[in-house]
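Each remark here refers to the structure printed beneath this line.
Every protein chain except one is present and positioned as in the full complex.
Labels A and B are assigned to the chains in the order they are written; within every chain, residues are numbered from 1.
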Amino acid sequence: MLENIAASLPPGLILLFGALLLPLLPGESPPADGSADGIWPLSGKSKMGMRGVLMLLLPILGLIQMWLLPLGHSSDVELFGYALQPVRVDRLSRIFGTIFHIAALISVIYSLRVRDTLQNLSGLAYAGAAIGAVFAGDLITLFVYWELTALTSVFLIWARRTNRAARVGMRYLIVQVLSGVLLLAGTLFHYADTGSLAFDLLSLDGSIGHLLIFLAFGIKAAFPMLHSWLEDSYPEATITGTVWMSAFTTKMAIYALARGFAGTEILIPIGAAMTAFPVFYAVIENDLRRVLSYSLNNQLGFMVVGVGVGTELAINGAAAHAFAHILYKGLLFMTMGAVLLRAGTVKGSDLGGLWRKMPWTTAFCVIGAMAISAFPLFSGFVTKSMILTAAADEGYTWTFLILLFASAGVLDHSGIKIPYFAFFAHDSKLLPKISGEAPRNMLVAMAIAAFLCIAIGVFPAPLYALLPYDVGDYSAYDLTHVVTQTQLLLGSAAAFVFLQKKGWYPAELRSTVLDVDWVYRKLLPGGLKATYNAIDKGAERTKAAVGRAVLASVNRFGQFFRPGDRSFGEPWPSGETAMWAAVVLVAYLVVSIVSSQVG
Amino acid sequence: MSEHEHGLPSVDARGVKRVLWIFYAALAVFIAIDVVWFGPDWLSNLGQDTHHVESAYADPAHADPAHAAPDTEEHWPNAEDSPQDQPQHPVGHTAETRTDQASFGGHKHGHYAFEKVPAFHALYGFAGFVFLVLAARVLRLFVMKDEDYYGDDAPLDAEQHAEDGHA
Partner (left out) sequence: MNAHLPALQVVLPLLAAPVCVLLRNRRVVGVWATLIAWASLAIAITMLVHTMEHGTISYALGGWESPLGIELRVDVANAFLATIVTGIASIVLPYGPGSATLAIPQDRQYLFYTAFLLCMTGLLGMSVTGDAFNVFVFVEITSLSSYTLIALGKGRRALTAAFSYLVMGTIGGTFILLAIGLCYQMTGTLNMADMALRLQPVMGTRTVLVAFGFFVVGASIKLALFPLHQWMPNAYTHAPSVVSAFLSATATKVSYFVLVRVVFTIFGAAYVFGTVHFEWLLMPLSIAAMFVGSIAAMYQTHIKRLLAYSSMAQIGYMTLGLSMNSVEGLTGGLVHLFNHGLMKGGLFLVVANITFRLNSSKIQDMAGLARKMPWTTLAFAVGGLSLIGVPGTAGFISKWYLVQAALMKGQIWLALLILMSSLLAVGYVWKVIEVMLLKPPTKRVENTTPAPLRMIWPVWVMIGSTVVFGLWTTWTGTVAEVAAETLMGLR
């Protein structure tokens, strides 16, 4: 009975449509001043209210419904003559679906004080879309959810309601939608080639369709050079928004890669580069949420390597690492969100000594830091070692060494830099203004995530049982693993102590660090402007010779389209229109004469 | 950067020292395990190890079939990343690795000979970290700009429409 009800519904829809009920329920309106990202005034007591209850219920109901679906369950639909499969349940989609629900639940608890319903609504709908995507059995369904995640999540940025957020959101949206368009284009090619829309192993075999799909996945998975949307946008979302965003989009892309491109060799160097280059940026970045974004990118690299290696152990490793990663990365973003809420900033240069005011948050941050650094007994250790072992098993020596180096890098930016500069180091000038510990709901959310980080690390068997392939007798806990990994971490930490004592560790400075997005934020606009200016200047010089008509046509691009005197945006006088009619007529005659000559 | 510059003692000095001592002790312990436990093993194998590994590699029967997803096997020939002349190629090793893990190690195992060098990971971590930080400092010279470099906080007016067009 219950199974039948569950089976009639695609996973994710409970969250997607349940979220739409939120505004219909009675609730408190957001604080008038709009400060602190719509979070209820810090001192005041806050009732959870009907909306809070619904928010908590949705992920729980969704998780139950998802687990009622048996493995191998699928639904087939025919739409305009195309065979679609909106739901397909297998072990790979189930582990991602499970962690997405858990992440949604933790994010909901973290967001319970958010009175800005727009944020909660889009967060839940976004989670629902991501869950739907990992259960999509065909490429069209995948595309729909793929675009939905973009359209819903952008509001988590815009909800900051600043000029900066408006700009960042638009950039984010364009990149995300572009990924969707590439996916759809690739799907059409794929369909034209194979006549099938099923989303199964695609492989890069030289067909354009698969390459486009690969690029679409690559954008959302933040491949090197396609990555900058991530570091650009995540740190600019609201306090709670970043927590939501850190869980879904990129891991959905990892899932899609594991489904479509497992064992694609090019992913190994791509992933290795992804683990390595962000750590350099993370060292010098000042905004700690942006540091975490670089760190997120680096962690994705490990998963991409796992997908590229493609053995059962490696795919297991990628899935397990995604599972663990969502928890500890979410935890770290939550602690930084709490800092942002209390201190009003997450700039490393302005923080320090916060452990005096926020001891619990400090403790949770340290747990998250140890988990991401993969200390034994923490979740990162039991999952990352699978990927490293798989890479070494297949003989990717250089990849293995780069991953080891990147592990040392992780320790630097997430293991040491985040907790050290936020909570320890020298006391911040802001310290007296900080009123105290994070609100209780936030602490609860962090506690749950921290508990899971340790639980998975100490007792990984349940997670292993969830993995797509049978884990067999693999265990991360043997003497060599424990000793070597601890050595690596302690050796790196010793280097930190050494560099600090020498005064060589780069200070936190207020700055903007340029990344690939510079190309489309500065170079292209600047270049276009310069080009137009040059053309303008040239046109000025030849004005007398060439006359007004040419000058108008080389006018600046923007001027051309914007409403104003003599521009495209302002309709031209009738006389000119009549001239155009003549021009088209002449063009028609020319075409017909040419075609009669050719034909 | 250090606390002396600002004159604000952060965590009190004694606490820092205590933490550092614990840290040094732990590092020493883990290096000691490596040297004392695995060291002799490594020394005694120095002469023969390479030979052993090579022969294992040459014998394809040692390859572990469980590690290849059957349908994708042909897609990943170990092209450039695993040159054939690397004697440490692990395929032959995996079977041995499994048995080690089951017995919770009497001697150190690893995929590559260099991993068996005592304290290799500690040294690699130290060196990697120092390289990372110093390289990042150099990187800073090129990519660090003023905080308001992009001018993203400026109010959105007519200019914004121009941006939309370029994006």
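Convention: a residue touches a chain if its C-beta (ideal position, glycine included) is under 8 Å from a C-beta of that chain, and two chains touch if they have at least 3 such contacts.
Just so it is clear, the structure is predicted and the values come from calculations on it, not from any experiment.
Checked against the hidden chain, the listed residues A:459, A:504 or A:588 yield one contact partner: A:588. Residue in contact with the omitted chain (choice from A:89, A:173, A:346 or A:499): A:173.
If you put the hidden chain back, the residue from A:158, A:234, A:323 or A:400 that touches it is A:158.
Interface residues of subunit A with the unshown chain, by the touch rule above, are 34, 80, 118, 140, 143-144, 147, 151, 155, 158-159, 161, 166, 169-170, 173-174, 177-178, 181, 184-185, 188-189, 192, 208, 558, 561-563, 568-569, 571-574, 576-578, 580-581, 583-585, 587-589, 591-592, 594-596, 598-599.
We take it that only the chains that are shown with their structure count from here on.
For the pair subunit A and subunit B, the distance between C-alpha centroids works out to 25 Å. Note for the complex: subunit B touches subunit A at residues 1-3, 6, 8-11, 20, 23, 26-27, 30-31, 33-34, 37, 64, 66-69, 71-73, 75-79, 81-82, 86, 88-91, 94, 98, 100-102, 104-105, 108-112, 115, 119-130, 132-137, 139-140, 142-150, 152-156, 158, 160-167.
Across the complex, subunit B is touched by residues 162-164, 166-168, 170-171, 174, 201, 203, 262-265, 268-269, 279-281, 283-284, 308-313, 315, 352-353, 355, 389-390, 392-400, 404-405, 407-409, 411-412, 424-427, 472-475, 478-480, 483-501, 503-507, 509-515, 520-522, 524-525, 528, 557-558, 561-562 of subunit A.
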